[in-house]
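Let me begin by handing over the structure; questions about it come next.
Shown here: the complex without one of its protein chains, the others still in place.
Per-chain numbering from 1; labels A, B and C assigned in written order.
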Amino acid sequence: MKFFFVIKQTFSNLWRERTPVVATILTICIALTILVALFEISFVLYDQLRDLESNMMVEVYLDPSATDSQVKVIQSELERYPTIERLRFVSKETAAAIFNEEFGENIMDILDENPLPVSFEVRLLREFNHSEYLALFKTQVESLKGVDEVHYRHALIEKLEKVTEAVAIAGIFVLIILVFAMNLLIRNTIKLSVYAKRRQIDIMKILGAGNLLIRMPYILEGAIEGFIGGFLSAICLIFAHKFIAGSFALVEIGTSTYKVLWVLTISFGILIGFLTSATSVGRFVNKIFAKK
Amino acid sequence: MKFFFVIKQTFSNLWRERTPVVATILTICIALTILVALFEISFVLYDQLRDLESNMMVEVYLDPSATDSQVKVIQSELERYPTIERLRFVSKETAAAIFNEEFGENIMDILDENPLPVSFEVRLLREFNHSEYLALFKTQVESLKGVDEVHYRHALIEKLEKVTEAVAIAGIFVLIILVFAMNLLIRNTIKLSVYAKRRQIDIMKILGAGNLLIRMPYILEGAIEGFIGGFLSAICLIFAHKFIAGSFALVEIGTSTYKVLWVLTISFGILIGFLTSATSVGRFVNKIFAKK
Amino acid sequence: MIQFRQVTVNYGYVPGALKDINLQMHDGDFTLILGPTGSGKSTLLRLIYMDILPSSGVVTVDKWSSFRISPRQINRLRRNIGVVFQDFKLIDNMSVFDNVALPLVIEGYRRKYIRKLVHVLLDEVNLLQSKDQRASTLSLGEKQRVAIARAMAKNPFVVIADEPTGNLDREASKNVLSLLERINRNGTSVIMATHDYELIKETPYKRIYMENGEVLPGDRTINIPNKRINILANKE
Partner (left out) sequence: MIQFRQVTVNYGYVPGALKDINLQMHDGDFTLILGPTGSGKSTLLRLIYMDILPSSGVVTVDKWSSFRISPRQINRLRRNIGVVFQDFKLIDNMSVFDNVALPLVIEGYRRKYIRKLVHVLLDEVNLLQSKDQRASTLSLGEKQRVAIARAMAKNPFVVIADEPTGNLDREASKNVLSLLERINRNGTSVIMATHDYELIKETPYKRIYMENGEVLPGDRTINIPNKRINILANKE
């Protein structure tokens, strides 16, 4: 009978006390939505910045005196690097075109001969595109025979790196604080909704009800509210995704993440609703003696 | 006497009903802190990205045939541009040094003569550092006599621009939604804390109390909670600032913003506490007839 | 004057809490509402201070009619009636003093005047020594006396007392009755619902006897039935 009682109590509470129930569901929904959305936004942003970084090219200039076979050797050396994503050979002609692009001047117009060196344009794998590895790469490759200099735009890359790092740190920082804050907001709401029902809890206690029996309806209620809040939050997030995907080509989101979203928000919602109401009721259950 | 009654009621409520009072203050504090912090973070981030953009230089290459007096004229023309922040003359020698830097090759080693053109390095004012204005600037300056070509790295700048724009749009978007969400969270909390006191409101009504008298203590209570919440939020934010200023050199925050912070969070806290409780009580005041 | 014309009250899906009531109470009357538990006494009284409106029929109280009354007018009406609620309706976390002062505060009286008047009222119900106690900590008899003091605070044109002696002993009950009688002598109408037939046995006041939501005809003299039945209360 206790089981039936708990179930009945839970659902009649959900229906009759709409004000606190709606407030709790809304709070959970909003908190989860903000949390997940900010997580995603900072993730995408970080991604974009890293992408910008990886736009930076490393150029390996060869000695003008390097022979064709030396070039071949260097190329195969470079191809063995697991950290390189793309490797492009830049002939004298291509270099002239780049010169033209950079200096707005056709080098062949000025001189009869093309003085520009042969080079390799290297794009490193994303995760190695940071100044430390680049410095290592530079010394390693420059020690190869026939390589004159390894060059990359360190000023810009370092600046970008700083920004990206700041975004990452701030993101993690904000998210951790946010998790706490949102948890506290949800706790607050559930605590208040239990507080509004303290008379009922007092009566149960004075009839000698055990802690579990008093708590169960609230715990279940919290879990159900968490479920609904998480569910609504997933819907909000998916709508937001659809809207953003429609508006900005920049941000691409796979539809496969939707499943993760459902699972994440709903399970997190249930968990927090469950745990929070369990502990909130406790505060009111634990006082045994009347204090009116 | 009504005045004294309201004041007395307000303060005795604040003291006696600690659970909802603390919950409301916490909610307001958290909501405001998150709101302001995210606003600042996105502002700083946007700033940093814009700064990165403005690192991009515009180069104005002159005709190799340009005479010294032509160069003077061009320089004074450029100096008249109000959009230019910094202007640097790049002599043939400097250009050679830059060539060396870019191509890892001393041009004087290859040739006897320096074939590089004289140029101006232009850094535009931040707010003009976007592709549209750059295109305009390019056509305008290229029409000057003695100017060969105006050159800037449009691929990178456009990409950066896209990211910056995305950050700006997402930032505004998130902040607007956040303002609504936080408002709703605070409303929820205050509504719940009023809900917990609905019996008292019912009694006041049945004694024939006017709406204003019933509402006033709650409105005042809300305003005071808003004040405290805003105050705490300002303290949190200032601590966060101090901590961040200590950790990252990157982010510089003027201490003059502290005053703005105090004013902002406190006045916003009071406002939202005031308005929200005013409307929340309304819901319970407006029902005239018993419905037990 | 208070008038009920063909008044019916249905509570939700339970119809007939009051059935076709016709009544008149004149200004200055002392009226007793009698009847077993659940017969509709409180419902009748709630109609007067318009806590509920009739499902059909019209209740007229002084110049206000339930047929057309605005929320603002209901407030004004309530401020002109003193009610001793059966369940007291004290504000739990206010002091005894503040509870009694409340109607006066609502009326906007001056502070000094309120303080003096509340002291007199509390003295009258013998609770002066408890004036700073929180209402929630009072014994039920004390609560009832606070409720009585509050109802009389504003010098209303009618005092409604719903079972004002339910938690009082004989002596205190008699004192409440004589208090109401004194108020009545000063011109205030009094309407009192009670089960305590013993208390009002010898009073000459008009009686309205209710049963099952109906007013029994005539001015019945109360005779306490002596049949011994196994069940409690309001079965006929």
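Here is the rule we use: contacts are C-beta pairs under 8 Å (C-beta built on N, C-alpha and C of every residue); 3 or more make two chains touch, one makes a residue touch a chain.
In this text the structure is predicted, and so the values were computed from the model without any measurement.
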Among C:55, C:73 or C:175, the residue in touch with the chain that has been omitted: C:175
Options C:6, C:56, C:126 or C:203, residue touching the unrepresented chain: C:126
Among A:5, A:43, A:89 or A:180, residue touching the chain not depicted: A:5
Missing-partner contacts on chain C, residue numbers: 11-12, 14, 35-38, 42, 86-87, 123-126, 133, 137, 139-142, 144-145, 163, 166-172, 175-176, 179, 195, 197-198, 224-225, 229-235
Residues from chain A at the interface with the omitted partner, ascending: 1-2, 4-5, 8, 12-13, 16-17, 199-200, 202-210, 213, 286, 288-290
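One rule holds for everything that comes next: only the chains that are shown with their structure count from here on.
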Longest centre-to-centre distance from chain A, chain (CA-based): C
Chain centre separation in whole Å, for chain B relative to chain A (CA means): 21
Whole-Å gap separating chain B and chain C, where each centre is the average of the chain's CA atoms: 62
Chain B residues counted as touching two or more neighbouring chains: none
Shared interface positions of chain C, touching two or more other chains: 92
